[in-house]
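Here we show just some of the chains, and they stay where they sit in the whole.
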C-alpha cells in the first residue's frame, strides 16, 4: 500500500528537519518550561499571599488565560508584544520582537497559568508546621519560601510539572499558524515543497509520539521512585 | 538634518528588518539551501543599499523575518518589520494601513484547477469549493464575487500559497484563487506541472505589487522611492526581470517564461506607487 | 535587663468571633521552667505560638527579654531567632539532611559562616547524642531521634528561651523517655523553658511553676508544689485526676 | 501607539455579504460551539467506554485501552488533525478518498473526529482514575449481591464516578471548546479563524481579537455556570465524592 510513497524524502530532509525544526521546538520547550515554572511559582505565591489585591490579580490572570485558546493567545502576543515592549521600555516606537522571542514570551506567559495551578497545589501540600518551624528559626518570608517550602513543593510536584512540560512540547507545534519553522513547520514546508504530505506528516506524528511517549514513561518511572522515597 | 521615524530607528539599532515570504515564487521564497531569494528580494537589496548610502552606514545589518499574507500588515503596523519584500498587492484599502514603494510587478487574480475537471470559467465554479490564501486580496475578491455573482462557493482559507495549491492538488478544492504569477510559480514547482491549468478569466484587473513600508513616514518613503526608482530606470531592471521570469530559477530550475509586458515596462520607466490598476494601462 | 524573660500581660486573641485566649497574664523568669497544661482545645498551643509571634494577637502586651512583641516596629524574625521552638510533629525539613537542618538558619538568619555553623551544629547534635546520624535525612530517623534533632536545631541558634509544644505527644511510648531526658538535662543546665505537655512526671521533676489553662483562660498559675498538692480550681482537680490515672 | 482604533468596524458589512463583522464573529462562535458539542459527544462516549475497559480485569482489553490512550495523547492535536485531513484520505482507496475530500464541510467533520478522538483519550484517563479511586469494596459489595459486571458498572460504579468526575469533565469540555480553534488550520471557520479573517479583511487586528476574547470568556462563564447547576442537581446529600468515602474508611 505504501509502494507509491517516497520515504526517501525524510532521508533527504532530516538534517533540515532536526537542525532547524526540532532544535527550535526543543529550545522553545525548554526555555518556556523554565520561565513558565518560575513565573507560575510567583503567580502561585501571589495567589496564596495574604494581600487580597495580589490574590485577585493572580487569580484573574490565571482564569483569563485558562479561558482562551492557545491559538488565539499566540496571535494576540504576536501582534501585541511590540506595543507591550514599547510601553514597558517607554520607547518611542514599537519594539522589534522576533518570531522566537514572541513565541517564547507567549508560551511562558500562557503555560505559567497552568504551572501556577500545579505549584499552588504543591505549596499547599507542604504542612503548615514547616512554615511555622522555619519562621520560629527567624527566617523571613522569602527565606521560608526559598529554603523550606518551595524545594518541597517542587519535589512533590515534579511529575506533574514534567507532564505539563510534555503537553507544552506538543503545544509548541501551534506556532505553525505563524509560519515559524518549528519541527512541524519544517516538516510541512518540506511536505509542500516536495508534495510529500503523507510521508512527512506521518513522520512528524511518529517523532512527536516517540519523544512524548518516552518522556512520559520516564516521568512514570520518576513518580514511582518518588512514591517509594 | 534630524532623522525621524524608521530612518532614525535604523540608524539607532543599526539593523533593518525585512519581512519576506517563504513561498512566493519567484518573488520571495526559500531555495533548496533554505536561503531567501527572489525578484523582490533582489530589488529590496538595492533599496537597502540605497538606505546604507543615505545613512552612511556601510555595515547596516539586515535581519530577515518571515511573514505570511495574514501577518504582514499587523507586523508592519506594530514595527516588527521595516520593509516587506514579497508579493503584496498595492491597493487603496491597504494604503490606509501602510505605504508602498514603487510598483514592480502587475498581476491579475486568476485561479488554477486540474485539467479535465470541467472548469471553463468563473461561472462553472458555481457550487464548488475553492481556496485562497488567508489575508490576501484574492480571498477578498473571490468572497465579494461570490456574493455579487451568487456563485454559492465554499471558500476555504489556506495559511500560505503552497497549502492552497495543495488543496487543489489533493482534490480538497476545485480551484485555488491567486495572483496568476504566483500560480505559475506553484505549477512550475509541482510534481506534475502538466496536470494544471490557469484560468483565462480573472477576478480582477492586473494589479500592482509593491513593497510595504510604514505609513506616515515620508522621509523613509523618499529614500526607498529614490533607491528603487534609480534601479527601475536603469537597464539592470530588465535584466533582473529576465533573471527571474525568463531564465531557470532555483530550486528546480524551472522557467516561468513571462516576459515583461508593455505596461510593466511603462511602470519601470515612470516609477509610481499608484494603487489604481487603470493608471498602469 | 530585668530578670523576667517572658512577660504576658492581659493578652486576648480571637479567631474571627471565637475568643481563644482571654485576658491571659503570666511571666517566665530567667532560668525558670514553666509547664503549661490543660484540656484539649484550651488554647495552650495558641498561647505558646503568641509568645514568638507565630500567631498575632489582638489585645494585651507581650515582652521577651524586654522586647515588645506586640509592637509592630519590632523586628520579628530577629526576635524569633532568639527564641527556640520545638513542635509536636518535629517539623524537621524533610529535603535537608540532619546537618543541613542544623546549619540552615544559622547561616541564613544569623549570618554565620558554614564552618562556624557546622561546628556549632555538630556540638549540639552531640549533646542530644546523635552524632552518628549527622548525614541522614529526617525520614530515616525514628520519631524520638527526629525530635532530638529538632531540639538541637533550636539550640544551635543560642536561644534565650526555649518553647516546647507537646514535644512528646506524637511519639511512640518507648521514645518519650529519650526526648524527656534531653529536656531534663537542658532544664538542669539553667535554660529558660516554657513547655506545653501532659507529662506530669517531667513537671514534677524540673518545673518551677505550672500553668493550667481551660477555655482560653489561665485558671491556675502556681508553684509545682502547690499545683500538685493543693490545686485551687475544680477544673484543675478534675484534669489532674484524669491525667494521673494513667 | 501607531494604531487606529475603530470599533465602528464591527457594524460594517463584511465582504462575505452575510452581515456585519460582528455577525461574522458570532457565526464563528456558533461553529465553535457546534464543533465542540459534537466532538464532546464523541469524546465522552468513546472515553467512557475505553476508560471502563481499562478498569476491567481482562488483560488484553486493558492493554488495548492503554495503547489507545498513549497513542492519542502523545501526538499533538494539530498533527492529528493533519493526519485526518491530509493523510488518511490518501491512504484509503482512491474513490473513497475523493469522496471524503469532496464532502461539503469536510473540515467540520474532520475537526469533530480528530478533536473527539484526541479528547476521548483524556476522558478515558479521567474515567479510569475515577473508577479506580472508588473504594474497592463498592465493586465487591455489588458483586456479592449478585449483580453482573455490566450491572455493577451501570448502576453503581459509573453513577458514582460520573458525579465525582463532574468538575474535571467540566474543564475537559472547556478544553474541547478551546481546542476547536486548532481546527482553523484545516479551514474550520470557527471563532478564532473568523477573528483572523476579520483582521485580514479590515486590518483591525485588535478589535477583532478583543471581541473574540470576550466571546470566549463569556462562553467559559456560561458553561461553568451551567455545569455548577448540573453538579448541584445531581449531588447526593452527605456524599462529597471520593474524599468523603475515604474519610469513612
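As written, the chain order gives the labels A, B, C and D, with residue 1 at the start of each chain.
Here is the rule we use: a residue touches a chain if its C-beta (ideal position, glycine included) is under 8 Å from a C-beta of that chain, and two chains touch if they have at least 3 such contacts.
Keep in mind the model is a prediction, meaning the values are calculated, not measured.
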Formula for the entire assembly, written in the chain labels shown: A x1, B x1, C x2, D x1
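Going forward, only the chains that are shown with their structure count from here on.
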Most extensive contact between chains (C-beta pair count): A-D
Chain nearest the overall C-alpha centroid of the shown protein atoms: A
From subunit B, the most remote chain by mean C-alpha position: C
Centre distance in Å when subunit A and subunit D are each reduced to the mean of their C-alpha atoms: 21
For subunit C paired with subunit D, centre-to-centre distance based on mean C-alpha positions, whole Å: 55
Multi-partner residues of subunit A (at least 2 other chains): 79-80, 83, 86, 93-94, 176-177, 197
Each pair of chains that touches, named by its two labels: A-B, A-C, A-D, B-D
Subunit A to subunit B touching residues, read off their complex: 16, 20, 78-83, 86, 93-99, 176-181, 189, 192-195, 197
Footprint of subunit D on subunit A - complex, ascending: 1, 64, 67-72, 75-76, 79-80, 83, 86, 93-94, 166, 170-171, 173-174, 176-177, 184, 188, 197-198, 201-202, 204-205, 208-209, 212-213, 216
Complex contacts: residues of subunit B adjacent to subunit A: 5, 9, 13, 15, 17, 22-23, 30, 34, 63, 65-68, 71, 74-75, 78-80, 159-160, 162-163, 165-166, 169-170, 189-191, 251
